[in-house]
Structure formats: structure tokens, C-alpha cells
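Yeah, one chain of the complex is gone here, protein chain that is, but the others are all in their spots.
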Amino acid sequence: MNFLTSNSSILIIAIPLLAAFLVPLISKASAKGRNIFVVVVTVFVGILVAILAKDVYANGAHIYTLGAALPDITLPRGYIVPVRIILEVDGMSIFMGIVTAIVSLAAVVYSLSFMKRETGQDKFYTLFLLMMVGMFGLEFTGDLFNLFVFLEILSISGAALAAFRTRFGDTVEGGFKYLSISAIAALMVLFAIALLYAQYGLLNIGALAAVIQFTSLDKLALALMAIAFAIKLGAVPLHMWVPDTYTVAPASITIMLMAASQACLYALFRIGFTLYGGTTGTISMGWIVIILGVLSMFVGVTMAIPQTDIKRLMAYHSVSQIGYMLLGVGVGLAVLGDTAALNAYGRQAMSGGIFHIINYALYKGLLFLTAGALFYRLGTRDLNKMGGLARNMKFTTIFFIIGALAISGIPPFNGFASKFLIYESVYQFSPILSIIAMLVSIITLASFTKVFQAAFTGPALPQHKDVKEAPRSMLIGMGILAVVIIFFSLCPGLIVDNIVQPAVDALINQGAYINGIMGGGL
Amino acid sequence: MAIDIITYVFIAGGCFFNLMAVIGLHRFPDFYTRLHAGTKCTTFGSILLIIAVLIQSISIWVVEGGSSPQSILSLHAFIALIAILVTNPTGAHAIARAGHRSGVKPVKAIVDDLEKEDNA
Amino acid sequence: MLEIAALHIIVPVLLIVCAVFVARAKDLINAVLFLAAFSLLLSLEFYLLQAPDVAIAEAAIGAAITTAIFVVAIRATKREEE
Amino acid sequence: MWVPAAIFLGVCVIVALVRVFLGPTTPDRIVGLDTINTIVVMIMVILGIAFKEVILIDVAIVYALLSFVTTLFIAKYIEKGKF
Amino acid sequence: MGSLLNFPFLAAVILAGIALYILIFKKNMIKFIMGIALLEASVNLFFVALGYREGGGAPIYTNSPAGIMVLPVPQALVLTSIVIGVSILALMLSMAIRTYRHTGNIDTEKSRRMKG
Amino acid sequence: MSKIVRTVANQLILFIFIFGLYIIIHGHITPGGGFQGGAVIASGAALMIVAFGSSRIQKGIKEKHLSILESSGAVIFIGLAFAGLAAAGVFFFNTLIGSPVFGHTPPTGPNPGDIWTGGIIPLMNVAVGLKVFAGLSAIILVMALASSGEEVEE
Amino acid sequence: MAAISLAFWNPVVCLVVFLVVIALIYLLRSRGEGGYKKGTEQTKAFLCGEELPEVEERHVKAHNLYWGFFQALKKYYDPTIKAHTGIVNDYVLWLTVITVIAAITFTLV
Amino acid sequence: MRNFVASLFLGIAIVFLVSSALLVHPFGEPPAPMDDYIIQNAQAETGANNVVAAVLFDYRGFDTLGEATILFTAVTGVVMLFRKKETAEK
Partner (left out) sequence: MRFIVTSFIAFLAYLLLTTASGKVALWSSTEIIIGIVFALITGALFRNRFIGKNFRMLNPKRWFLLIVYLCGPFLWALAKANIEVVCLVITGKINPGILKISTGLENDLSITMLANSITLTPGTLSVEVSEENGDLYVHWINIKEEFLEKMPRDCKSVCGNFPDWIRRIAG
């Protein structure tokens, strides 16, 4: 147990990686064994995340120096800068880790039935595990170049999976768009790393944050990194790949891509709060994040209404939902230097934004999975060809209702809790923004009413007479998310106090992050 | 000192042949003749330059004694020369064949047996 | 060391020229040719910057393998850029 | 003496590159590329001597062996062969 | 001379500019992928040029009094970056081939199916 | 390609292969290492593909063999990293430093001849070399097969 | 630390509200007509005595919903939809433009 | 319209890039707090003469693992894209 606790951060990354390398070999032996293996690995990683979370919430940030004599020696003997790669898991990282773990568990269980009709499943599960590795690595690493490497793992595996069903022509198009955008964004990040390395000769985030001076090169690096992560998470007007890619990917991969965009959101916050947290750049960056957020909310939701492709509609909604997080955390970023404002409303706005991350991942994942179930049974994503499905697919309908109510912010559900935190605090910052946010929520409800009306209600169409309920493992996958949503809906206060607040503190408290690296010498 | 002068002569020769190669690329009318210049002259230039390298490093080797790394240097340069000698003419042959198959005719050719063969 | 500085100027200029030609070539196979030359000169530049490891990697991957997969891909699609 | 020779060969590369640019047909361009390959290998060998580093020559060997592969691929393309 | 000495940096960023030009204006998929390759190469060149030290030798212990050496870390990073680049190129080219099979075209505008 | 190219390729592949192995095993004392050597050998595979045609190469070595090779190379690599975790308690710890096998500190020189240095670095070089060779060859083979109209078997 | 516990939000309250809603639904349902049977004449829609249209025509299609909304906001929707061209090059152009704007912002402010 | 906007912003982007290249430290004189340590201690700590190899496999071995993973991912992706039958027969 002690071994697991002290090594959990690296094991969370290394075990799925090892499993991914083993999957092609196991798959030669037996397909069923492979499925069991993948599920077991995912569950085990979930347990490790829980262990790590317990440790982090009890003892503060978890440091792991790779290749040193002991994991917590961050600085070499008698030297002032770190040399090796260091994993640093603080409250925010572990928060994102929990999101990733839940989403990937649901996705892998869902995939068992969903991908049954496809060939090349060993490739699918290999890439799936690699995508998990990419997300965990991106969230846990404390090194800039390592962040770039994991970003690339995430992009490549995500793009390959988005193009998985190659018999449809448009899947390849979606994958190509995602891969091009990711490659360019990753190269921008790499260029920014080069600019930072040129001045300070360092690559560690904490060590860089201690010495950064906000020269004009740093400003350029900040712009490059911020916009690169913004395009990866799909903020308007850089969101155009989102509908294309989310639409064509298999449903379980769509939710993984969604979690990937959350991981990039994390990277954006890490850059803004930790790396540049001590400089004067946070105000302008905060405003850029807020503007991107408001644009995302509004454009995303208005573009969603006219869509007739169910997954495309949901993809535009995810653009819109990301706007909430950007708005909430952006307000916190804009007032980071102003302690009074931070305590008055900034902290609350940030907790709203961060709480929205996990809520979004849950209910949006549930919605995408129900869309996938419809596609699995009907073979089409076109809303015009659907109708009256509530008769045949009862569980799917219930899950859809839960997700739709949660995303629209209807009071008992968890979407309302996080949105309410955002409305309340942003109102003190700027009333207009808050009103826009509420308006967007109303339009969201309207568009999901449209989906519900078009797909589930109405007269029973003759061509859907013998449509059956989705297979069991898909229902289990959706059920996991639905149960977590209901739990979060019943006691959001518990979640906010125990999980979200440490994340907010970790983002605000730049000194603790730096101290974790620079105070660990011999 | 004499060794230095010999080295310089070889270097000058190598540079001259390489220069002739690239000038030949511009002087000749079609690609077969350019291939003559581009292959032969660069190969011979490389031989001369590597001979210069060998002379220089062997002289250093003799002066400094057997443990000098210059011996490995000359050997590796020699391996590079062998690689060039094997790959260059083969590559030239592949290019010539590909060019002929893609339909490039020799300019001002007074006889073309291969063309006749293809037509026959 | 002035001569080395001269090489440090000649080779990057050649790199830029090659890149411009890559951008301008209408025939994709010519663009691949320029990309191969670009890769070669990039390898030389790495060599000049005293990075033999990177130069070997660029020579092997950039010159041989990248060109190979580009040529193969052009064979599987079409040659002309419209 | 070695570095000026390398610079001279660099100028030769420029001249050959003009042929690669002008070459009316694709085979002409490949001839130019092949010439550049050989000259660059020689530049690498010469600079290895100039820097007095043995290990740098390995790069030249790698390049001499592998530029051949590039040439063959493009040649096979223009003779319309199946890969 | 001061700014002229920064010429490798300048060359790298100009290459990035050319690559961006290709990425924005060239609608052929394979040309687009070449643009990404150029961008990759420019960033690599920038990185290695960052690590150069005046009069330094390669970062390998070959001479007995080890003299000045150029910085090793950028070279290691660039090695990683090169392999990443070739992986991305391979995957994108495969996708281009697939697109051509489905649509008979590799133009980004003519082969697209999704918009709006 | 023609008879001449085929013959030369048959002879040259031996030297490319041995040179690639040389680069891999001397990765920690001369320039080179796993990636470079693997890429050189993969270029040799590309040479065979271009000289003989991919369908003829495929009779000898199939994509699934390469895939197994690649997986095993990756498993060896991560296994070495796990060995650090098992032996010293830290992932990626260089466990073999100081031990008689691969544990020496090398003398300075262009090729000191003492290969037993570098801890796990030579082993990792071999693993990465295997992996890179198999991966890049698989990419080229699969793409060449696809371009000539054949598909990979599942 | 600012206290952000959603104190008004008690799980028990939520459960009670939920139960009340369930009870209301049950009450409403029990007050309904007892003689209702599925699949009989009762369930047929009554359209002024006219013949019922086909099932497909009775179902309101997705793209017909909110038609008036789009008509009212035509000035907004036309350019917005036109901006979503679906071409990768345009995506890169957007990326460049926004990066340049961000860089200018950071440099000036 | 598109061409004009694109050229304008491309120009500004290049101006930014060039200014960044001019603002970087002079060519050949990098600051190197991390690299100095590695150059001095690599031979003793890792037993490798090639400092780049020492960095690749020892100091930053995790990056190399990630990079090997990327190659693995790409190969899997390419093979996946060209697989033969795309639906299993039922």
C-alpha cells in the first residue's frame, strides 16, 4: 500500500502504457481476454487515481522525480535548478485525473458492445489506452517538454481513433482536420518552449515560474501557448474542427476527445496561473480567456440550434459549455493580482468554472453516449429520420432526459449548481456577462427540447418498428455516468468543498507549486 | 610541408572537378549528358578529396603515433568513399532508366537503339 | 572562425531557397524533390551546429523515410496540384 | 584550407540547386539532387577533418548510403513502377 | 554584424513563415502536409541553433581535455521532435490516401463533406 | 527496378544493416543510438521495398511480424524502466550503474572500446532500435502495399 | 478562504422535492380516465373529421422546428454559417489571426 | 477578401517571428544553468560518453518513452487505416 501510494503518479501513466504495448500481443491469443484485460487495467487505474487523490488531499502536492535516487529529490546535489523530469500532482491535476478516470471507465465499458461490429479492435483498444496515457501524462507532468510529448500522444491517438470507422468517407476527413490542427498547435507550443528555453535554459514549469520576468519574448510565448491550447479545446473562433471531428468519431471516442479537450483546458490554466501567475500578464490573459469564453458560449449554442445531425448539434453544445468554464476561470485569472476581488468573487467564479469541468464531462459524455446508442441501432445520425424512439429505447430515453436536464441547468441537477456559482460571481464582476450566460442556458434548453421532440417523441415511425434497446454494456457505460450525475446533483456542496476547492487553491497558490520543485534538494 | 602542398593540390583538384560537374549540369543540353557530368565528375572529385584526407590524416598519424584517432578518421572517410563509389553509378543508372521510360528523348542523338527496340 | 560563420550563412540561405521552391512547385513530385534537398541541407546545418546525433537522425528519417512515404502517397493519389 | 574548400563546395551546391530549380523535366531535377547529395557528403567529410572530430564522419557515411534510397524512390516513381 | 550573427535564428523563423504561407494558401492536402513538415523542421532548426555555443564541440567526450561543448539538451529534444514529426507525417499521408479513395480528390476544399 | 539495382541492393543491405547495428550499439559513446540506427535499418528496408516491390517483400516479412517486433521492443523498453522501479524504487532509475555489467565509467576517446558502460543506456538503445526499425518499416511497407492496391491483412 | 459551500442545497431537500413530484405525478395519473385502452379508436387523433396524414408527415421533422427563430435572426445566421467553411486552411488562418491578435494584446498591454 | 486578410496577418506574424529571432540571445552564447550541470556530470553519473544519449535515456528518459509511444501510436494508426475488411461478418 505504501509502495502504491508513493509511486501511484507514475504507475497511473506507466501501467496503461505497458498495457497498450501488450494489447497487440494478447489480442493474438484471444479477443475476449483482451477485452477483459483492458477493462481490468482501466479499473485498476481508477483505483490508483483514488489512492493518489487520497494522498494528495491529505498531504498536499505529490512530487515524483524520474530517475533520481529517491522520488522526492527534485534538485541534484548542490545545484539550484532541476535537471530531471518531475511529475507534480497537485489539487488541480488530481481533479482532472478523476475526470479522466471516470470518463475512460465509462467509455471502455461502452465500447465493448459498441465496437463489436468493427474489425481491428486490438488497434482500437491499443489506441484507447494510449489516449488515456496521453491525458494522464498531460495532467500530471511538471515539465514543459514532457507536456508537449503527451500532447502529441493525445493528438495522434485521438485523430487515429476519430478516423477509426474508415468505411465512411467523412471519418477520415474529421481525423485529418483534428490531426492537422493538433500538429500545428503542438508545434506552436514547441516554439514557445524554445523561446522560454532560450532565455532561462530551463524546462521545468515550477523552476521557470520562479525566474520568469515577462520580457517581450515571454509575452510571445504566452500568446503562442495560450492560443495553441485554446484551439485544442475548441474555443470560438477556433472551434471549427470540433463539430467535424466529434461528429464522425465513434461515440465512446467522442467522449474521450471531450476529456482530451478538458485536459488541454487544464494545460491552459496551468500556463496562465502557475507559469505566468506571478507576472502582470494575468490580467490581459484573463480578459482574452473571458472574451473567448463568452464568444464560445454564444456562438456555440446559436450554431447548435439549426443542426439536424444529432452529434453535430451536441458538438456545438460542447463548444458552448466550454465557454462557461473559460468564463468562470477567466474571471478568476483577471482578478488574480487583486486579493480583495479574488476573495469577494474570483474564487467563487473559479470554483464554478472548475466544478463545471467535471459536470460537463459527465453529462455531455452521457448525451454523446445516448447519441451513439441511437446511431448503433438506427445506423443514422440524422434527426430528420428519427422519431418515436422512446417506445423502444426506454433506458436510453431516461438517460437522455437526465443529461439534457443537467446540461440545461434545470435546478435539481448538477449543471445548475456549477452554473449558479458562475452566474452569481460573474454578476459581481460584470452583469452583462452573467446575463449572456443565463441566456445561453435558456437556448440550450430549447435546442435539447428540439432533439427530444424530434428523436424520442412523436408517432411511431414504421421503419423503426423493430428497433431494440441498446446492448447491455452500452447501458452500463451510460449508467455509470448517470449514477455519478445523480450523486453530484444530490450533494454538490460535498463535491465543491472536497474536490473543487483544493483545485482552486492549487491554481491560485503559485508559491506552493514552485516550492514543491525548488525546495526539494538534498 | 611537402605533404601539405600535396594535400592542397588534391583538394584543389577535387574542388575543380566538383565545380566542373555543376557547370556541366548547366552546359549540357539534355538530362543524359547532364547525368554524365553529375555522376562522373563528382565521383572523381570525391576520390581526390578523400585522397587528400587520407594523406593528411596518415601524416598526422605518422607524426603523432599509432594511438591517434586520425587513423579511424581516415578509415571512416574511406568507407564513405566506398559507399559513394557503389551508390553513385547505380543511382545514375536508375535515373537514366527512369528518365528513358518516362519518355525523355536524348537531344541531338544520332542513334537510339533502345528507341528502335521499343518501337519494334 | 569567420569561415564557419560564412557556412552558417550560406546553408540557411539555401534552406530558405529550397523552402520557397517547395511552396512554389506545382508538380508535387518536384516539391518532394525540393523537400529532399531541404532535408539534406538541414542535416548539413545540424552538422555545422555540432549536433551529429541530430544530423544522423535527420539524414536517415528526413531524407530517406520522409521522401519515401511522400512519394508513395503521391503514387497512391495524384501528381498534379490544381 | 579545409573550411574554404567546404565553402567552395557550398557554392557548388548553390549552382547545382539552380539546375534543380530550372530543370525542364523531373529527371533533370533528380540529376541535380544526386549531384548535391554527393557534394554534401564531401562537405561533411571535409568538415570532419577540419573540426578534427572522428565521430562526425559517421554522418557522412549514413548520408552516402541513404541518399541512394531517396534517388531510387523518385526514379521508381517517374518510371511509373508499382511500389 | 550583431544581428547578422543571429542568422540561423532568422532563417528558422523565415522558414516558419514560409510554412505558414503553405498552410494558409495551398489547398492540396499533400502540399499542406509538406507545410507541416517544413514547420516542424523550422522549429527543430531553431531549437538546435539555440544550443550552439561559439567554438564548442559536439557534446561527446572524445578529446581528453574536454573543451567547450554545445548544449546537449536541445539536441535530445530535437531528436524526440524529429521522430514525432515523422509519425505525424505518416499518419496524415495515410489519411490523405484514404480521402483520395473515398472522394477521388485530395483538395481540401473539393473533398470536404462537412461544413456549416 | 532493373537487375543492376536489385543486385546492388542485395549487396548493400548487408552493409546498411551492419552499419545500423554499429550505430545502435555505440549509441552511448559515439553519435547515434536507438533512433538513428533503427532509422538507418528501416531505410535499408525501404531500399529493399523499392528495389524488389512491396508485394515480393511481403512474402518474406509481413506486417504482423513487424508489429510483434515493435510491441516487444516497446515492452523491453518500458520493462527496463520498470526494472528501475523494482530495484531502486524509482521509475527510470539507472540500475546498472556501478555494477560489473554495463556499469563502468568510460575513458574519454572517440571509440574507447569499452562497451560495458552506460548502465541501462545500451540496453535501452537496443530496445528502441528494434522498435524504431520495426515501426518505420511497417509504415513504409503498409503504405507501399496500399499504394499498389493491396491491403493489409487483419 | 471564502466559504463556498452550497448550504441551501441539502440532499435531503432534493430527495423530498423529488418524492413530492413523484407523488404529484401519481396523483395526476390516478385522476385520469379509467377506460383508456391502447391501440383502439380512442388513441386516434381527431382532425375535424378529415383523414389522418401518413405517419411521416404527422411527425414534425427536426429542421422544421424553430423556423421563425432562424428567420428572425437571418442577419446573424447567414454570415456565421458562411464562416464555417470546413476547409483546413481556413482553420489555420483563424489560428494565425487569433495568435497575432493575442500577441499584439500582450505586447501592448 | 480572404487573401487580403491572410496576407496581412501572415505579414504581422512574420514580423513577430523575426523580432523574436532578433531578441533571442546572440547566436553562440546561450544561458545554460541546466546544461552545464549535465555536461559536467553526465560522464560520471551515467557512464556514457555521448552526453546526448545520457540526456535521452537517463535524465530525460521519460520523454524518450513518450516518443517511442508516439511512433507506436502512429504505426498502429497507419495499419488501422489500411485494414482490409472493415466490418466483421455477422
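Labels A, B, C, D, E, F, G and H are assigned to the chains in the order they are written; within every chain, residues are numbered from 1.
Quick note on the criterion: a contact is a pair of C-beta atoms (placed from the backbone, for glycine too) under 8 Å apart; a residue touches a chain by one contact, two chains touch by 3 or more.
Values in this document were obtained by computation on a predicted structure and should not be read as measured data.
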| item | value |
| --- | --- |
| In chain B, positions touching the absent partner | 17, 20, 23-24, 27-30, 32-33, 35-37, 39-41, 43-44, 47, 67, 69, 71-72, 75-76, 79, 85-86, 88-90, 92-93, 96-97, 100, 106-115, 117 |
| Touch residues of chain F, complete complex, unshown partner | 2-4, 6-8, 10-11, 13-15, 17-19, 21-22, 25-26, 111-116 |
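As a working rule, only the chains that are shown with their structure count from here on.
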| item | value |
| --- | --- |
| Higher-contact pair (C-beta pairs counted), A-F versus A-H | A-H |
| Taking each chain's C-alpha mean as its centre, the one farthest from chain D | G |
| Approximate Å spacing (C-alpha centroids) for the pair chain F, chain G | 55 |
| Residue list for chain B, restricted to those that touch at least two other chains | 69, 72, 83, 87, 90, 94, 97 |
| Multi-partner residues of chain G (at least 2 other chains) | 81, 84-86, 88, 90, 92-93, 96, 99, 103 |
| Contact set on chain A toward chain F in their complex | 7, 10, 14, 17-18, 21-22, 24-25, 28, 64-71, 119-120 |
| Chain H to chain G touching residues, read off their complex | 2, 5-6, 9-10, 12-13, 16 |
| Interfacial residue positions of chain G with respect to chain A in the complex | 1-2, 4-7, 9, 11, 14-15, 17-18, 55-56, 58-63, 65-66, 69-70, 73, 76-77, 80-81, 83-86, 88, 90-92, 94-95, 98-99, 102-103, 105-107, 109 |
